[in-house]
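Okay, structure first, notes after.
Note that this complex is displayed minus one protein chain, with the remaining chains in position.
By written order: A and B. Residues from 1 in each chain.
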Amino acid sequence: MNKDLTKHHAPGHSACAGCAFPAIVRTVLNEAGENVVVGNATGCLEVTSTLYPYTAWKVPYIHNAFENAAATISGVERAYKILKKKGKVDKKIKFVVFGGDGGTYDIGFQSLSGALERGHDFFYVCYDNGGYMNTGNQRSSATPYGTSTETTPAGKQSFGKMEVRKNLIEIVKAHGVPYAAQANVANLTDLKKKAKKALETEGPTFLLVFSPCTNNWKFPTSQYVNIAKLATETNFWPLYEIENGKYKITYEPNSPKPVAEFLKTQGRFKHLFSEKNKPVLEQIQRMINEEFARIARLAEE
Amino acid sequence: MTNNKKLALTGGYAAALALKHINPDVMAVYPITPQTPIIEIYSKFKADGEVDTEIIHVESEHSAMSACVGSSAAGARTVTATSSQGLSLMNEVVYIAAGLRLPILMAVSARALAAPINIHGDHSDVMGCRDSGWVQIFCENPQEVYDKTIIGMKLAEAVKFPVMVIMDGFNTSHSVENMEDLDDKIVKDFVGEYKPEKYLLDLENPVTFGPVALQNSYFEFRKDMADDFENIQKEYEKICADYEKISGRKYGIFEEYKIKNAEKVIVAMGSVCGTIKDAIDKMEKEGEKVGLMQLNLFRPFPYKDVKKALYKAKEVIVMDRNLTFGTKQALASEISHAIGKEVKSFVYGLGGRDTFQKQIIDMVQGQLKDNYLL
Partner (left out) sequence: MERGAIIKHDQSKAPKTGNWRYMKPEVDKEKCIGCSTCVGYCPEATIEMKKYKEGQKDKADIDYEYCKGCGVCAEVCPVKAILMKKN
């Protein structure tokens, strides 16, 4: 195994072959250094890394429940603050939370909001695979418009999920956090920079990372990097950051590809390529153009 | 002995005062009636620099218990307080705290559960988590709240299980009674310094809290918990005996009041016990031999001792301040199980309903039309 990459999260975990999140976890934690405590919401990462008797975690780690990772780390962080004051802890410790989109956008939303508002010094990383992948592909509020999932299946009278993805970064930003950003596992250099910035910033920071799921997005195990790349090349998943309220696009494709290039790589969007769903496909392209234009406008300000 | 001060305090104040003398590292709380006096008074202690506890004002009780789990796992002495709907909301994490063996102390102002919504005292909330793996200690009055909060903190850390110290909402939490406190230093020496074995902030010995345990190990983990829970009573009695040495106040798993020659024994918990004692005195004057077993320790349930104390009684009358549907009442079924025979079971005080001496006498004399002290 690669020694430099396994100081925090080691192999032997049971993530699917071709899973995207291990690369996210390692890249983020390598920026945090040795003195870090990890919090984790229930989800794929948690179940695959802590199956008794083996834990893949070489650093202190706590999983509490599904919806309370941010509240849990609030307790850890305040315990650190007082124990440091009392001289019982001497090192400077970072606190990093990982949660999937279900545990972040949906069930853990209140807990996250509370922790952001209270201003704890922690870094929340959401690996976003657009739905409840751990329980077998149900829709979440992060599931993209038009996705066929087990609970929003495409059918004679349905083109899949009919609601637009929740814009979580804007909501996080509205808490007045000093740093929030969107990254992609395909661009590890950009991810690394953002993680570094977030960890160097005092107070609550937030990162939303695109994390393809081979099993439920229905693509071959070898494809997560290619598909994730296409997400950014089509502006489906723009890379940007919001630092003290200022927007900045950190990578922009020279000539964005049509979103269909991204969608056609995955079984979950297969139905969109029927004649009947042509308007849905066009609508997705319009939505993507509008959202990117909105971010670009804000970045120019 | 100490230079004890005579005070007149509510149960809520008494809990806050005991916590002040403990000065825990972290308190994570969310306001709910009738728990609010505890956290308001404690926040004032903090504002005046009398304690250095980190108070986390979370956005829900679910997050309160979640933050407590984080804090306690991190290695800090951790407390919280709640009531009613709040305890129900945190229920999921209440179980997790016990499963992770975290010595969290929780003061509960016990209150009714909706629906219909009602802010007043009864034991419905705490009975809802009686099988969660928390120790449950009941208090009659502010003095007991003060004492058992200190006992509870020490007990939690000694047995590595979380502890609930329960007072009746309003009846105790908001009623002023005379009591004595202890010298701050005596309390601090009594509870001692908290030294966790495995904790998150110990970077040299990194540990994983909250792994997945499947068919091949979950059962063993839960069985170990059950086995360890059996040892709590002994430790509780030991700590109570030590506490008597510093306070002069004696507590046991239950208090026996005129049980020795009693033909009929009432079993109850909490603030109603004062009224019951008065009723017993009155009946005694009229020649009736009635006693009271005031249960302090509800979890773990002291079956053997209850059996021993009640075996002579011709009639056992159990008063529950909660209502169970479709089966026997919570306390009545425990007592009946302990003594191996049927008991007379009554429900009183739901949603803050007052319970009067006369009702208790009528209950003992078989004058009530049914099993409710309405």
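In the analysis below, contacts are C-beta pairs under 8 Å (C-beta built on N, C-alpha and C of every residue); 3 or more make two chains touch, one makes a residue touch a chain.
It should be emphasised that the depicted structure is a prediction, and the values quoted were computed from it without experimental measurement.
Only one of A:Gln110, A:Gln138, A:Thr201 or A:Gln223 touches the chain withheld from this view, namely A:Gln223. Among B:Gly210, B:Gly270, B:Gly291 or B:Gly349, only B:Gly210 touches the chain that is left out of the view. Those residues of chain A that touch the chain absent from the view are 1-3, 5-6, 10-15, 17-20, 22-23, 26-27, 50, 52-58, 188, 214, 220-226. Listed by residue number, the positions of chain B touching the unshown chain are 99-102, 160, 198, 205-211, 213, 217, 220-221, 224, 228.
Throughout what follows, only the chains that are shown with their structure count from here on.
Taking each chain's centre as the mean of its C-alpha atoms, chain A lies 42 Å from chain B. Chain A meets chain B in the complex at residues 34-35, 37, 39, 46-47, 50-53, 55, 57-65, 67-68, 71-83, 85-86, 88-89, 91, 93, 110-111, 113-114, 117-118.
Interface residues of chain B facing chain A in the complex, by the touch rule stated above, are 25-26, 28, 52-54, 56-60, 62-64, 66-76, 78, 92-93, 96, 200-203, 206-214, 217.
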